[in-house]
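In this view, the complex is presented without one of its protein chains, the others remaining in place.
Naming follows writing order (A, B and C), and every chain is counted from residue 1.
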Amino acid sequence: MATTHHTNETPTDVASNGTAPTSTVSPETLLDYYRQMVEVRLFEEAATRGFRQGKVGGYLHVYIGQEALARGFLDAFRKGDKTITAYRDHAHVLFQGGDPKATMAELYGKGTGLVKGKGGSMHLFDVENGMWGGYGIVGAHIPLGVGMAYSEAYRETGNIIQLYLGDGAIHNGYFHESANLAGLWGKDGMCPCLFIIENNQYGMGTSVERATANTNLGSKFDSYAIPWEKVDAMDLEAVIAVAHKAVDYVRETGKPYAVEAMTYRLGPHGAADFLEQYRSKDEVREARKRDPIGLLEQRLLDLGVTDEEAMEKIRAHAKELADEAVKFAEESPEPDLSELTTDVYAPETGLI
Amino acid sequence: MATTHHTNETPTDVASNGTAPTSTVSPETLLDYYRQMVEVRLFEEAATRGFRQGKVGGYLHVYIGQEALARGFLDAFRKGDKTITAYRDHAHVLFQGGDPKATMAELYGKGTGLVKGKGGSMHLFDVENGMWGGYGIVGAHIPLGVGMAYSEAYRETGNIIQLYLGDGAIHNGYFHESANLAGLWGKDGMCPCLFIIENNQYGMGTSVERATANTNLGSKFDSYAIPWEKVDAMDLEAVIAVAHKAVDYVRETGKPYAVEAMTYRLGPHGAADFLEQYRSKDEVREARKRDPIGLLEQRLLDLGVTDEEAMEKIRAHAKELADEAVKFAEESPEPDLSELTTDVYAPETGLI
Amino acid sequence: MAVMTYRDALKSALADEMERDESVVLIGEDIGLYGGTHLITDKLIDRFGKKRVIDTPIAEGGFTGAAIGMAMNGMKPVVEMMTWNFSFLASDQIIQNAAKLRYFSGGQVSVPIVIRGPNGGGVQLSAQHTHSLEGFYGQFPGLKVVAPATPEDVKGMMLTAIRDPDPVIFMEAGALYGTKGEVPEGDATVPFGKARIAREGSDISLISYGRQVNLLLKVADQLAKEQDVQAEVIDLRSIRPFDSETIIESVKKTNRAVVVQEQWRWFSVASEVAAIIQEHAFDYLDAPVERVSGAEVPAPYARNLEIAAFPGVSQVIEAANRALYRKG
Partner (left out) sequence: MAVMTYRDALKSALADEMERDESVVLIGEDIGLYGGTHLITDKLIDRFGKKRVIDTPIAEGGFTGAAIGMAMNGMKPVVEMMTWNFSFLASDQIIQNAAKLRYFSGGQVSVPIVIRGPNGGGVQLSAQHTHSLEGFYGQFPGLKVVAPATPEDVKGMMLTAIRDPDPVIFMEAGALYGTKGEVPEGDATVPFGKARIAREGSDISLISYGRQVNLLLKVADQLAKEQDVQAEVIDLRSIRPFDSETIIESVKKTNRAVVVQEQWRWFSVASEVAAIIQEHAFDYLDAPVERVSGAEVPAPYARNLEIAAFPGVSQVIEAANRALYRKG
């Protein structure tokens, strides 16, 4: 899947100022990613409608505005690698090849869901495709990712972990303890972990400025001697370039690396965040101008690999896929009641 | 108690390289501090004997080798200020004016102890003298100190908190979360907290190098936009100079400040740490050459304010004081059994 | 008496105490500018300012610890745990510092803190966001733990909590924030350590707390209507201190008891209630104390599984019938 060429620069050669080398990703791949991003966008819009209709329960956190981020980093994903993230997890699953039908069915709490209807939106897992969840306690998946990375190094697989975390999560103690372990284990090449900060400017209603006195989040990795850089994550090509450099470094050295990816949450924190008293409509309107899908459309038009008509087709197809997923979800049966007590302990233990 | 003159430099004017302006502390004060440090040293040696005899129970962590650190920072302590530290707390209590008899009685688990025999060595409190404990869970007192500082600012007392923590504690999540709060609250002048890292090179058997990839511990405060510097804490005068500058900054601005104070634990981690497999005898022997009491003796001799005979008297007197404290502790009664159920809830609630 | 929601009753207690006592402050995630995720503190930041309504980063251990430090040092912080599910991250501060500081300081330090937030299941919040932790925290001497079920109690017990010199774990029934009830005006404190008889009856004692109290009232109505059984419904309200007396008196009268909780069964509030009853009303018991608890599984997401995991009317009726030695 990797479409950029790896340069021989070590990541520390790159200034931490958001500029990235020009991507060599092909126009065809960009177009394909555009299609995927639109599909994810429409999937999430459909899920939001499902929530409003009371068909999707619990909490629902969408990735709208952030699609270029995961799509870009996953360009450097290779079979055997693993991702782990928080509850804002639909995009990761879908970009990694997760079935939109099973994913939607999960949100609908159906037995055909990705995790049998047991987890819901916050706990998507698709281990077969390398997607290791979906966690609801802010920051608490960070040590899991670091430990998973240790295991890859221990078993000498050559695989790496992509560990996604929010700008809010970085202030949690788990971040500090885990990044410190990563730095320490990295000295022996025992922590092939790529930390990816999804800096969407807010942790629920708390802006980065109101969460820390040092808003240069990437710099927090200095505490652990972990090299890092920033990237404009509204720009898919910039993300892809950084992703390859970073992934190659991590894979080759067994050491951690970090990227602060600057993005923006265009939607509410979660589907129940109606008021958004914490930010102005103007701010959101301004941010929409850099919607990664919009930017990518312009880029594709500039490159001449698409036109309005072709894009309209892509949107229409994405709409169909989302509709199909919803239909599948709606028509799927609820989990069998016997599922209540399975998966508490391993089946072979005979315990329920 | 403050004997140095405050310079107008802001702490950030000082290079973070361990050099500090020459102290203007008077020779008489230095001599007095020498006396106190010897008294603390002999107190702790007596306590260690008590432990070996099975009269002091639980865990016992002595401050031997680190005396100049607390003594130096407390030179800048003013009535109303408060200290908080971990379990290695005898020196802080004694330097702040705590009664050696009651302190020793606490170690002996007697009813006349500083906290009625309920806490032991790890939980010394002398609130009247501004000593707010004595905590056993590594790192867990850090947020307490930060919250106490908020309260001083909120009540506009002009007091500050001296918050001591170990080089091992800094890797704990509490440090990260608390220092981040301190930085954030400091923006509004709401966190007059001086962080003092007692870097004695080891967290139990784990050297700083084996605990983190970034061994420049003070630099970890950069993550929270908290200014910091390092000091050679074997040198009492250097500590005093830094202490005043730092305390004045904190008091005047309501903002946190941090000092990484370089010291060495000459004794075992705790009285039950017999083997010390984690460091060589040579290393300890080398470190003893910079025993802060020895260095101070030399300085006082150089200054001509003392001689061998006078120092011998000080030692003999300190020995007497330690013996008296032990005698008091031995002869004190155990706590009354009725004390078992007091102090669980406030007396006025009538609950036990 | 005004009719108000559980939410507004709670909020009024917070605002009244802040008005009365400057040392009372609120601290937690998104309680200010955002308005609080359950809107308990909405607009209080406008009224009291950001020094008294303190928004924090996502750091439960750190800000709970800091609030304990404030409480040690002259303030009366009320911490919002956005939901109690996140409190495991602060459990060390709550259990090791707040609960024990008075003791291990030999009485030199008090910790007048309230830690509050919604507790218990919601709707499809799934495994990590569904817990009932009264028994979990109720284990520890030094803590007080309360779980009010009505608007009147949530207000009255919050007033009591804030004035209490010791740490109070205040567990709101998140599912009841929107429910209404009569609330006395003014300073109507409700004491800790007293259970509430929510319905008098003579044939069987039904015991619970929090949102299950409403379930028990429904069950009692049904038992009365369908089986002519008069159930007494007891709302524990206070988990620590605990009102053993009211329960024992009730069982001495009814000779039968069912304890209901959403929480898992093992080592729980229901275990303790059963143990207490057999200890103190042994000779009065005509049948074993029955327990109805949540299913022994992490909370599932799917609605049908979730419903099956929580105690429902039919399970309680069955348990009551067992205790009554009836077929039902």
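Odds and ends about this structure:
Just so we're on the same page, contacts are C-beta pairs under 8 Å (C-beta built on N, C-alpha and C of every residue); 3 or more make two chains touch, one makes a residue touch a chain.
Just so it is clear, the model here is predicted, and its values are computed rather than measured.
Although it is not drawn here, the omitted chain touches the following shown chains in the complete assembly: A, B, C.
Here the missing chain is touched by one residue of A:G133, A:G166, A:G205 or A:P292, and it is A:G133.
Screening A:D282, A:E309 or A:E348 against the full complex identifies A:E348 as the residue touching the chain left out. Contact with the omitted chain, checked across B:R78, B:R210 or B:R288, is made by B:R210. If you put the hidden chain back, the residue from C:K155, C:R211 or C:R291 that touches it is C:R291. Chain C meets the missing chain through residues 61, 85, 88-89, 91-92, 95-96, 99-100, 103-104, 126-128, 135-136, 138-142, 240, 242, 263-264, 266-272, 274-275, 278-280, 282, 285, 287-291, 296-298, 300-301. The missing chain lies against chain A, touching residues 82, 113-119, 123, 125-127, 132-135, 137, 140-152, 154-155, 173-174, 176-178, 180-181, 184, 188, 190, 342-346, 348-349, 351. Within the complete assembly, residues 57-59, 106, 109-111, 113, 117-120, 122-123, 135-140, 168-169, 171-173, 203-206, 210-212, 275, 277-278, 334-335, 337, 339-341, 344, 352 of chain B touch the chain that is not shown.
By our rule, only the chains that are shown with their structure count from here on.
Greatest Cα centroid separation from chain B: this falls to A.
If you average the Cα atoms of chain B and of chain C, the two centres end up 41 Å apart. Annotation: 45 Å between the Cα-based centres of chain A and chain B. Within chain A, the positions touching two or more other chains are listed as 171-173, 210-212. For chain C, the set of residues touching two or more other chains reads 57, 59, 61-62.
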